[in-house]
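Down below is the structure, laid out as structure tokens.
One chain of protein is taken out of this complex; the other chains stay put.
Just so it is clear, A and B label the chains in written order, and each chain counts residues from 1 on its own.
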Amino acid sequence: MSPALRGLLTRSGAGFVSNGILVIFVLISLFPVYLMFITSLKSQAELISNVFALPHDPKWGNYYLVLIQRGYYKAVINSLIFAGSVTVLTVLLSVLAAFAFAVFDFAGKRTFFVLVLVGLMVSEVSILIPVYNLLKSMNLLNTYVGMILPQIALGLSFGIFLMTTFFREVPRELIDAARLDGCTDWQLLTKIMIPVGLPGINALAVIEFLWAWNSFFLPLVIATKQELMPLSVSVIDFMGRFTFNYELVATTCVIMFVPILILYIFTQRSFRRGVTMGAVK
Amino acid sequence: MIESRGRKSPYLFLAPAIIYLGIWIYYPIAKNFYLSFLGTEGTHGADFRFVGLQNYHQLLSDELFHRALLHNLVWVLLSILVPVVIGLVLAVLLVHKRTRLFYSAIFFLPVTVAPIMAAVVWGWIYNPTFGALNQMLTLIGLDSLAQPWLGDAATALVSVNMIGSWGYYGFCTLIFLAGLQNIDPEIFEAARIDGANALQQFRSITLPLLKPTLTFVLVYTTIGSMKFFDIIYVATKGGPDNSTQIVAVYMFDLFIRQGDVNYAAAMSVVLTAIILAMSLLAIRNMTRKPS
Partner (left out) sequence: MTASSAKLDQVSAGPRVSIRQVEKSFGGTKVLKGVDLEINSGEFLILLGPSGCGKTTLLRIIAGLEKANRGEIWLGGSEVSALEPKERNVAMVFQNYALYPHMNVYDNQAFSLRLRGMSNARIKGRVEGAAAILGLQTLQNRFPRQLSGGQRQRVSMGRAIVRSPGIFLFDEPLSNLDAKLRVHMRGEIKDLHHRLGTTSIYVTHDQVEAMTMGDRIVVMNQGVIEQVGHPLDVFDKPKNLFVAGFVGSPAMNLLTGSMAMEGGHPIVRCSHELTVPMPQSAMKFNGRAVTLGIRPHQLGIDVRGSYEAEIRDIQPTGVETILLCRLAGQDVLVQTTERITGKAGERIRLSMNAGNLHLFDTASGERLEV
């Protein structure tokens, strides 16, 4: 065999293997999501007789049953209020702090930054009791505010870290030009850093929204009343009460997932940026 | 960098976040530290008294805690061996492909699925009677391997970790891909001209130049693994036979079901200390940037 031909064969062989690996992981990535969707449209009878295939007779009524009859639309609203508020406030606090870290030099900066990073290392379970008692003393258990306030703290350290990285990417000369043009520190933030750093702010926002939407632990402990439960807690609550109605549990999961899927499809670049920025730069 | 001798504004911008973290993170840590030295033993009801290091002594002899801690370490190891390695391999396969955006977008999809949802769906896949996994094994003639994946103490920890790995490798792929794209392609061209084959290129160029990214992912994975909670809580609640018991789940159980607040507080202090110690090196790396 000529070396050229052998080279060609090994190269296409390697290509075959690498494409094979990629396709396998595409299937692994998609299968559970696919399973969730098809299960949500099946009847009880089909759950065991037909696990993999599409339902013979899609039961769209499952969605009506869960959303309207079981009142799940309320959980959707709760999740929107919860995750929306957490996102807005986390981004706000992160932007302010990151502006200080990225643009100014001040005494104690390093110490403060380490203090912020400590927040990344604290388990939410660890702080449960003091947080619970704090909320109790403020009469905030089973309220939106009580769910929102501590949840912000869980994403704040990451937010500050990420925004600091983004703001540090703004060229120094741009900040210099703005100062010479007469910006106060506040104007520098609102008229230059925020507009210029908008892609970064979007990236942080989608990630914080994803986390808050999917978060489970604090809402589980703080929102025990059903009318306050966000989707994450409702899914588990529902599962506890209808253990063997897999098709309905799947329906609740799909209802929880679809808004995130839509967000992901439309803001892919922001997700990508948010995930990679802190790690690579 | 704006120098700010005598300038108040950086502190004003910083204050809301720091005060916020103070209330919801630092104060709870301090409160736990305080609580960990109290106990109810020997007195009646909620009448706490100072018991010194007694709760910490108890941790030393609590075999379940030791097991949970060991499971956390196994979890760290598995999370590095499975999703991190997969992510690295996928990123290397993708970096020169024009379809990389498409593939990495699909690989990231599981990351957007809520951990509790992953636990629910994978619970079905693992189900011994109608689960997709066993059915698939039967289909390809490997029915001898079929088993109650989450129900057997021997396979539960690895099986439940695979759920977490499923929701994590796409995250690693994306980060490694960005890291690889940051490496100047001319370096690879130079190496090829110097006669390096694919494996040599990976070992002597990709890995060393990817080191900062690798460090970040390893640190992030380690911290996340030590704090892990959601999936195990939903999938197995630490069972069967405590074979998937990890510190956070055990701690939650102590808080909620057994009401042993002080003991749980001591445990949280130890857990936080371990994570901090493990991250110490990382903190140094990360703070070098903004100073």
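Observations, loosely collected:
By our rule, a residue touches a chain if its C-beta (ideal position, glycine included) is under 8 Å from a C-beta of that chain, and two chains touch if they have at least 3 such contacts.
Given the structure is predicted, the values throughout are model-derived calculations rather than measurements.
Summary of contacts with the chain left out: across A:V86, A:V118 or A:I192, the touching residue is A:I192. From the options A:I48, A:V145, A:L174 or A:I265, the residue with contact to the unseen chain in the full assembly is A:L174.
With the whole complex as reference, residues 171, 173-174, 176-183, 187, 191-192, 195-196, 198 of chain A touch the missing chain.
The definition used in the following text is that only the chains that are shown with their structure count from here on.
Chain A and chain B have Cα centroids separated by 16 Å. Every residue of chain A that touches chain B in the complex is listed here, in rising order: 14, 18, 21-22, 25-26, 28-33, 35-36, 39, 47-48, 51-52, 93-94, 96-97, 99-106, 109-110, 112-131, 134, 149-150, 152-153, 156-157, 160-161, 164-165, 168, 172, 175, 179, 185-186, 189, 210, 213-214, 216-217, 221, 232, 235-236, 239, 246, 249-250, 253, 256-257, 260-261, 264, 268, 271-272, 275-276, 278-280. Here chain B touches chain A in the complex through residues 1-4, 7, 9-11, 13-14, 16-18, 20-21, 23-29, 31-32, 35, 86, 89-90, 93-94, 103-118, 120-122, 124-125, 129-132, 135, 166, 169-171, 174-175, 177-179, 182, 198, 212-213, 216-217, 220, 223, 226-227, 229-230, 233-234, 248-249, 251-252, 255-256, 261, 264-265, 268, 271-272, 275-276, 279, 283, 286-287, 289-291, going by the rule given at the top.
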